[in-house]
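Here the complex is missing a single protein chain, while all its other protein chains stay put.
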Amino acid sequence: MSFWIYILAAVIKIALMLFILLTAVAYIVWLERKVVGRIQNRWGPTRVGPFGLLQPAADGIKFILKEDLTPPHVYKPIFIAAPIIAVVFALTSIALIPFGNAVRILGYNVPLQITDVNTGLLIVLGITSMGVYGIALAGWSSNNKYSMLGGLRASAQMISYELSLGLSLIGVLILAGTFSLRGIVTSQGGHSLGFIPNWNIFRGGQIVAFFIYLTSAYAETNRIPFDMPEAETELVAGYHTEYSAMKFAMFFMAEYANMVTVACLATLLFLGGWNGPLFGPPLLQVVLPVLWFFLKVFAFIFLYIWVRGTMPRLRYDQLMAFGWKFLLPLSLVNLIITAFVVAVRA
Amino acid sequence: MVPLSYYLVLSAILFACGVMGFLLKRNIITIFMSIELMLNAVNLSFVAFASQWHALSGQIFVFFVMVVAAAEAAVGLAIIISVYRTRDTLNVDRVNLLKL
Amino acid sequence: MLHLILFLAFGAICIAGAVNLLLQTHPIQSALSLIVVMAALAAEYVLLGAEFVAAVQVIVYAGAIMVLFVFVIMLLNAGEEERSAGSHIAMLLGVPSLLLLGVLLTWAVTHHPSDSVNVGSLYGDPKTIGRLLFNQYLLPFEITSLLILIAIMGAVVLASKPETSASGKEN
Partner (left out) sequence: MNSPNLFLWLIPLLPLVGAAVNGFFGRSFSKKTVAGVALLFSGAAFLLALRVLLSLASLTFPYVEPGISWIRSGTFHVNFAFYLDQLSLVMLMVVTGVGFLIHIYSVGYMWDDDGFYRFFSYLNLFMFFMLMLILANNYLVMFIGWEGVGLASYLLIGFYFLKDSAAAAGKKAFITNRIGDFGFLIALFLMIQHFGSLDYQKVFAIVSQLPAETVTTGVLTAIGILLMVGAAGKSAQLPLYVWLPDAMEGPTPVSALIHAATMVTAGVYMVARSHAIFDRAPTALLVVAIVGTLTALFAATIGIAQTDIKKVLAYSTVSQLGYMFMACGVAAYSAGIFHLMTHAFFKGLLFLASGSVIHALSGEQDMRQMGGLRKKIPWTFWTMFAGTVAIAGIPPFAGFWSKDEILWRAYSQGPSKIIWALGLLTAFITSFYMFRLLFMTFFGEYRGKLESGEHGHDSHGHDSGHGHGGIHESPALMLVPLVILAILSVGGGFINAPKFLAPVFQTEAIASGAEAHALTATGVADEAADKSTEFRLQLSSVGVALLGAFLAWVLYLKSPHLPGQIADSLGGLYRTVSNKYYVDEFYNLVLIAPLIAMSRNWLWKGIDQGFIDTVINDSAEATGDAGGALRRMQSGNLRSYAAWLTAGAAVVLAYMVWLGVH
């Protein structure tokens, strides 16, 4: 019997998460347009609803209703599969993200997470690394040199930055001693010196790792200043030049979903997850951690948008040189120092 | 409860598919992928045997196989690129001379 | 029971992927089939309790090695496979001996008493594997780092533009 309840709970959680995620994605797009508009000294969307709040819905309707063009020269099976691959892997990884302690609902102890796996972080990394296929295949199957270049750039860039991304996480893993995301968050509880939270970003020089992670994450998600795969001014729109309507929306969703995932990971690994000051009545005590979590993720995403509004795009060779010649050695040095410190302390 | 032999048979089937790919495919990249398939089949039997004999060294072996496969892929693909540069083809039936 | 069902399901995906690899004429389709096989194999590893191996399988094989394959296919813009008759031996000798090999293997495997394998009967968690790797297998591990280094250098040398070396070789 518990099997079916387990399945039921899972289905409910998945549906809920998907809903939250997709909504979040839609409103991150709105937020971005709004914030970037203000940075560029204009208003952003204002017409649809108050403050343009219904703009995402309008966009969605537009994407769905538009004619879905498939150019004749594309390699069709892959052309169709590519956006699906991209969005599926982008949405899958959220399944492993915990966003709060377990809560008791109807007598069941429900963890605020779709599934908790011992090697959670590894699997998240694995799924993220699969995300490259969507972009690469899209670029190739479009049979268009701009798309092709975009796809090649994307795959090279993602492989390169995955290394420093992974290495920057190992310092955290050494401190936490587990791959489980929940375990990592738990290890960051408490304060040192009475007021500094025990977040990884404040511990054992992991601030360096945090910035390596941050940089690599921008590259992994193809965001400015590392958005060479889509670079409008050079490649028209890179790998999704030939895509339109819902297929294009899928890439869009995948990109923003990836942003959310990366922001969640940053929160979990470096910013202490849902750890934060707890006060008030029991119900508030239950809600507060989730609130802290979402606040931190929001801050991270805001940083994303902020950077987009201020930073210029790098040249491609600068990007590769930066990744291989600066970030990778730096993350290695950080790893060695962290390991040394932990070993000395133990 | 799955008998070990099931895993071994699965491994054998995958391996045979890999060999068949090697024998029948013309594209050198596909042939290379067949090799990777064979390596994967062997990995599966390593893990299966590790389970049967309760020895983790079987899984350790898989790591070494992966490392070798990674090195092989890097070098092999570089070779494929240089072959393609000099011969303008990826068909192994046309790449049968050591010297151009 | 569940174990068996999952095994059969993922096994079927594996075999389907492997067969698809053979049937597809376009290398990119074959590559995608192979990725499917690898992912399904990762699931099989999880069934066998090799959690860490499964994760590494996905990250290294599917996430890195196969990306490299796809990358090269894209770079060389490899098209549909040519139908050329280069070797009759492959057909006349290779396929029969492969069949013989398969029959022999199956016979040998099925006629050998074997235990049943439980989920979690051997748990390959990262900590245990890491301890093994950095104690008992430290030397091989370090040697593989050397191997990787050599492979990197070899790949760089092989894939670098031939102009510089060719001018040196011809005279």
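Labels A, B and C are assigned to the chains in the order they are written; within every chain, residues are numbered from 1.
Assume contacts are C-beta pairs under 8 Å (C-beta built on N, C-alpha and C of every residue); 3 or more make two chains touch, one makes a residue touch a chain.
None of these values were measured; they are calculated from a predicted model.
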| item | value |
| --- | --- |
| Which displayed chains the unshown chain touches | B, C |
| Listed residues C:94, C:140 or C:154, member touching the removed chain | C:94 |
| Residues belonging to subunit C that touch the chain removed from view | 86-87, 89-90, 92-94, 97-98, 100-101, 104-105, 107-108 |
| Hidden partner interface residues of subunit B, rising order | 19, 22-24, 26, 28, 31, 92-93, 95-98 |
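In the analysis below, only the chains that are shown with their structure count from here on.
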| item | value |
| --- | --- |
| Chain contact graph, described as a line, ring, star, complete graph or other shape | line |
| Subunit A and subunit B: spacing of chain centres that average the CA atoms, whole Å | 33 |
| Computed distance of Cα centres, subunit C from subunit B, in Å | 5 |
| Between subunit C and subunit A, distance of the C-alpha-averaged centres to the nearest whole Å | 29 |
| Touching two or more other chains - residue numbers and ranges from subunit B | none |
| Shared-contact residues (touching 2 or more other chains) in subunit C | 52, 56, 64, 68, 73, 75 |
| Subunit A residues touching subunit C - in the complex, by the definition given at the top | 75, 77-78, 81, 118-119, 122-123, 125-127, 129-130, 132-133, 136-137, 139-141, 148, 151-152, 155-156, 158-159, 162, 179 |
| Residue ranges of subunit C in contact with subunit B within the complex | 3-4, 7, 11, 14-15, 18-19, 21-22, 27, 30-31, 34, 37-38, 41, 44-45, 47-50, 52-53, 56-57, 60-61, 64-65, 68-69, 72-73, 75-76, 78, 81-87, 90-91, 94-95, 98, 101-102, 105-106, 109-110, 112, 114-118, 121-122, 124, 128-129, 132-133, 136-137, 140, 144, 147-148, 150-152, 154-159, 162 |
| Of subunit C, residues touching subunit A in the complex | 26, 28-29, 32, 35, 51-52, 55-56, 58-59, 62-64, 67-68, 70-71, 73-75, 125-126 |
